[in-house]
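Note that one protein chain of the assembly has been removed; the remaining protein chains are unaltered in position.
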Amino acid sequence: MTDVSATPAPAATSERPRGRSFGKIALRWLLYIVLGLFALYYLMPLFVMLTTSLKSLEEIRTGDLLSLPRELTFDAWRTAWSEACTGIQCEGVKPYFWNSVMLAVPAVLISTLLGAMNGYVIAQWRFPGANIIFALMLFGCFIPFQVVLLPMARMLGLMGIAGTIPGLIFVHVIYGLGFTTLFFRNYYVTIPVELVKAAKVDGAGFVRIFFAIFLPLSIPIIVVSVIWQFTQIWNDFLFGVSFSQAGTQPVTVALNNIVNSTTGVKEYNVDMAAAIIAALPTLLVYIVAGKYFIRGLTAGSVKG
Amino acid sequence: MAKWFETHLPKIVLAPSFIAILIFVYGFIAWTAWVSLTRSRLLPRYEIEGFIQYDRLFASPRWDTAMNNLYIFGALFIGVSMILGLILAILLDQQIRVEGAIRTIYLYPMALSMIVTGTAWKWILNPGLGLEAMVKGWGYENFTFDWLVNPDMAIYTVVLAAIWQSSGFVMALFLAGLRSVDTEIIRAAQIDGIPTWRVYVSIIIPSMAPIFLSAFIVLAHLAIKAFDLVIALTGGGPGYATDLPATYMYAMAFSRGDIGQAAASAMIMMLVVFAIVVPYLYSELRARND
């Protein structure tokens, strides 16, 4: 990271030092105010969700949307996690949460690994037609998922994995391939081909070059790919609702069942708590790995 | 044999993914094209009937609304997200002390699905519960913000929430771009006494052209696929004022039992995608051939 020196310092070549320094401080304040206002805009929905989940139903009914809870209560969280009814079963989002974990983790890993190998082949082992193949794979990123639901259902049935977690993993891997391949191809294309040539001279083969040289170089872009895929897969509802059966439904489906119930007293605090629980893993990934995400993007994936 | 294997290994590695994409993307597009020519209702049928579904589609006022909304939504969403993302990235690039925290705040909406945030947005935008009620509560009785319930304005609330979700990601892309601009050029410009804003306008931003393209593609892809957002925020309403092609297609296929019609609308969506993506692919490949 060489950002510090990249930043132009406004006062560097000042002609009128005194005016400039006053202006500079004012500008600086303005800058922080603007950034702060935008931060409020981005935080508002999360703030509303969080405070609502910590209020009692009574307070939600009578109080202000943006006010802080008068009395903190974590009942709604407990209910959402292990007691809220999603149909007959009243076990909260807990069992569904684990379904999501069991499907997201393998799907993210497999699609990232495949994307890395595809990107490696396309960027470094160029062969006639590789460009066309890459273009065709990229186009696959853009297919609206509603289009594939019905034929996919048929295929999963034929393959005998309909309604299972492996089936869902399969679907997510297929439709994640386009993006992961794009990430890795764009990253590897910046690595000089001479590296592969030199390694070949040393007697290393295709597989060894990949695992010994390229993979260790790829940490930043692996982070990008994992974050992207994890977000997409964890948040998916459409595939989750279509290709699951009782016992394999992911957390988004359970959340939908809790939030979208059409009758009965709406427990908004439980809705919001369930929503935050469902969002926690992705939130955590962004907070913890967000820095590496930008670093990974900087490292090449966006250069095209 | 081993030699042959070694030379063809790259292709063998790529083959499963490629075959999968051929079947599960292109095969399915072909399948959809076929079904769009039939009178499929509840489940797909395969007797070809001609272009009747397309005639029905173009005669439907709801489809007109959906396509118009896609243009409005797409243009505003992509345009504003890009501009906002760029501005935020430039502001954040001024040696901000708490950059990491602010960056995370701007970026986190991308982590949440609209199923999660839809309810919160619905509250905030609802005139009786959210912002309008709150500002009125502060004593500004004339304040109105009723876009959500106004059929002419409701699509803009969808835009607002979509920008909220994606502009931080675009900011991240641009920030990454700013950080990878060659610092020597900038320093040289500064030594020559060129003002900061001109350094940005004439040196830094032009050098980020590929990033504009990447951001555009990511945003276009989100715009065309926009679905959860509308379902969670407006349910397509008031009336069907905020319908988009994806929600139209979904309604036809799954709540109306009109799969032929859904397939026809999907094909038109694919054409729009094609028109946007092919120039991008062309530029990608040309860059590769240089």
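For reference, chains read A and B in written order, and residue numbers begin at 1 within each chain.
Everything that follows uses one rule, which is that a residue touches a chain if its C-beta (ideal position, glycine included) is under 8 Å from a C-beta of that chain, and two chains touch if they have at least 3 such contacts.
Operating definition for what follows: contacts and distances are computed from a predicted model.
One subunit of the complex is not drawn; among "ABC transporter permease", "Probable sugar-binding periplasmic protein", "NADH-quinone oxidoreductase" or "Peptidoglycan glycosyltransferase MrdB", its UniProt record names it "Probable sugar-binding periplasmic protein". One chain is not displayed; in the complete assembly it touches the shown chains A, B. Among the residues A:51, A:99 or A:235, only A:99 touches the chain that is left out of the figure.
Touching the missing chain, out of A:177, A:253 or A:272, is residue A:253. Within the set A:70, A:154 or A:208, the residue that contacts the chain not displayed is A:154.
Listed residues B:11, B:56 or B:187: the one in touch with the omitted chain is B:56.
Within chain A, the residues in touch with the undisplayed chain are 85-89, 95, 98-99, 102, 149-150, 152-154, 156-158, 162-163, 165, 238, 241-249, 253, 256-258, 260-266.
By the touch rule set out above, chain B reaches the unshown chain at residues 41-44, 56, 59-62, 122, 126-128, 146, 148-149, 151, 154, 231, 234-241, 250-258, 261.
We take it that only the chains that are shown with their structure count from here on.
A separation of 15 Å divides the Cα centre of chain A from that of chain B. On the chain B side of its complex with chain A, the touching residues are 6, 9-11, 13-14, 16-18, 20-29, 31-32, 44, 88, 91-96, 100, 102-113, 115-117, 119-121, 123-124, 129-130, 133-134, 137, 164, 168, 172-173, 175-181, 183, 186-187, 190-191, 193, 196, 199, 210-211, 213-214, 221, 224-225, 227-228, 246, 249-250, 253, 259, 262, 266, 269-270, 273, 276-277, 281, 284-285, 287-289. On the side of chain A, the complex with chain B involves touching residues 1-10, 12-13, 31-32, 34-35, 38-39, 41-46, 48-49, 52, 64-66, 114, 117-118, 121-122, 125, 127, 130-131, 133-152, 155, 174-175, 177-178, 181, 189, 205-207, 231, 234-238, 252, 255-256, 259, 268, 271-272, 275-276, 278-279, 282-283, 285-287, 290-291, 293-295, 297-298, 302-304.
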